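One protein chain omitted, others in place.
Then we have chain A:
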Amino acid sequence: MAARPVTPASPKNVKVKTPAPGTPMYGCEHVQRLLTQGQEVMNSSISHYKMILRGIFDTTPIVAQTTNNDGRPVTSITSNFLCLQCPTTLDENERLNHGSKKQHRFYVDSRSGSLYCQMCDDLVWDPTFEDLRIRKMGTGSFSVFSFCNPELTGALCSLSGRKRKHEDLFSENDLRLINTNTTTASCRANGLRGIYNAGATCYQNVVLQSFIHNPLLRNFYLGDGHHDCSIQNCLSCAMDDMFQDFYAHETTNGFTAASILSAFWISEKKAFENLVTTKEQDAHEFFQFLAEELHERNGDGKKPEDGSEHNCDCVIHQTFYGKMQTATTCQNCLSTSNAVQSFLDLSLGLDNVNQKRKKKSQFSRPINLMDCLDEEYLNSDKCEYRCHGCNSTQQARRQTSIKRLPNVLSIQLKRFEFKQGGRDRAASKIDEHVQFPLQLNMLPYTHQSRIREGKENKELERSCIYDLMSVVVHVGELDTGHYMSYCRVGEQWFRFNDHKVEMATISDVLGAKAYILFYIIRTIT
């Protein structure tokens, strides 16, 4: 194996991460000794660690997984150890020998990048090193903020939803400003409360829960994003109150969404007239209603139009809206026309996918989300099209791809179908289980991947990775039933059934017959 290049001394002197009150300065006494030997050792240790992390997270794992055993390369599936003080990769048995021979005491786990201290004989979670690792692992860069670090997301909630670099986030001034101007919420106020069913309102509750556990919306509302509002019965003010109730109060009892309900009743949205009843309704429609109403209260005042491109920097657009591009190619003259439109969510049909699969094979593998996405955003379909070039109606090929991915991707699975049978067709529910992943890579469905086909780009791929955040489930029939939802808080999942909140396992979540899925982007750049 080639020796790692020696890094030239960095012109900038590295510093130890300033510890916040209540945290130690170093991971252990031995790391302390290493980092206090002098600036030179400090610089080389940090830059070496960064280089090792780049090797682990940016290149093929084979490099770090391969050791040189007397001139014979051995690649292992389990972890190797990379010496922090010299460019050597060792397996677990060789590590001790190397330590006593060279006096090198620190090693990096080849799979996770964690630091191991030979003298403690234990993994060490040093604030300075660990900070680098978390950032590299989550974002691929040493300076960008990532959602996968729960500690950081916690701190972010006191700041506005604006995108900030990690450094800004933790400047001394900000922290001081926060400390002097805010009261800390009780440790019990964790946002985990049920919402009472006010009479056939579970379709609202599930969507509200997914909003409450959406970090972007939470940051916006807790950061006083909606303020100085004088509109009577404003839905956004009601949301504001709700976020306060969930994250600032100690109550564990259910929440009564009275102000949201009355804003809902008072709203005069023409498009949603049929929704405003005392009956059971569609959660997806309620989601659309909330999005439009909140956009109107926070946005540029323009009505979001279906089928057009809408640019607005309100919290709802920043959170949920993406853009898709439809390219229609005339089969006669081969000219292509492009249309771009904004979307709040992706609605995926199940019946098409189902039929196609039945034709293809007898083995019935359960459908998964990617099948549905393939069908809609990868495969092209035929359509009739009035071609400008030919000046007549022609057969055309239409292909839709995603031009801009939203920060929170909402996916509706159209769980209804029309029974074939001549004139007597009735809508019915598809109760089939659709598999969906905890982690979703949207790269294949984007316009970018279409352009640079075949080229592998880690950076681009990283920016298309989503993590599952909430799942809305419908049980029962088409026109009557019950809604429940699952939401993730940190790494723990919870089941929200109106006022009742229970812990849920990942298999509970993945086994659910999802109706709406909310995925959140892993890194914000």
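Note that a residue touches a chain if its C-beta (ideal position, glycine included) is under 8 Å from a C-beta of that chain, and two chains touch if they have at least 3 such contacts; residues count from 1.
The rule is short, and it goes like this: contacts and distances are computed from a predicted model.
There's a gap in the complex where one chain should be. From "Peptidase S24/S26A/S26B/S26C", "RNA polymerase Rpb4/RPC9 core domain-containing protein", "Transcriptional activator" or "Protein kinase domain-containing protein", what does UniProt name that chain?
Per the UniProt record, that chain is "Transcriptional activator".
With the full complex in mind, choose from A:K15, A:K102, A:R188 or A:R386 the residue touching the hidden chain.
Checking the options A:K15, A:K102, A:R188 or A:R386, the one contacting the hidden chain is A:R188.
Considering the complete complex, identify which of A:D58, A:E273 or A:E459 is in touch with the unshown chain.
A:E273
Which one touches the absent chain: A:A283, A:C387 or A:C487?
The missing chain is touched by A:A283.
Could you tell which one of A:G199, A:P366, A:G389 or A:G511 touches the chain left off the display?
The missing chain is touched by A:G199.
Could I get the residues of chain A that touch the absent chain, sorted low to high?
Here the touching residues of chain A are 19, 21-29, 32, 76-79, 109, 111-112, 114, 120, 122-123, 125, 184, 186-188, 190, 192, 194, 196-203, 233, 250, 252-254, 256, 258-259, 261-262, 265-266, 273-274, 276-283, 285, 414-416, 418, 423-427, 429, 474-484, 492, 494, 497-503.
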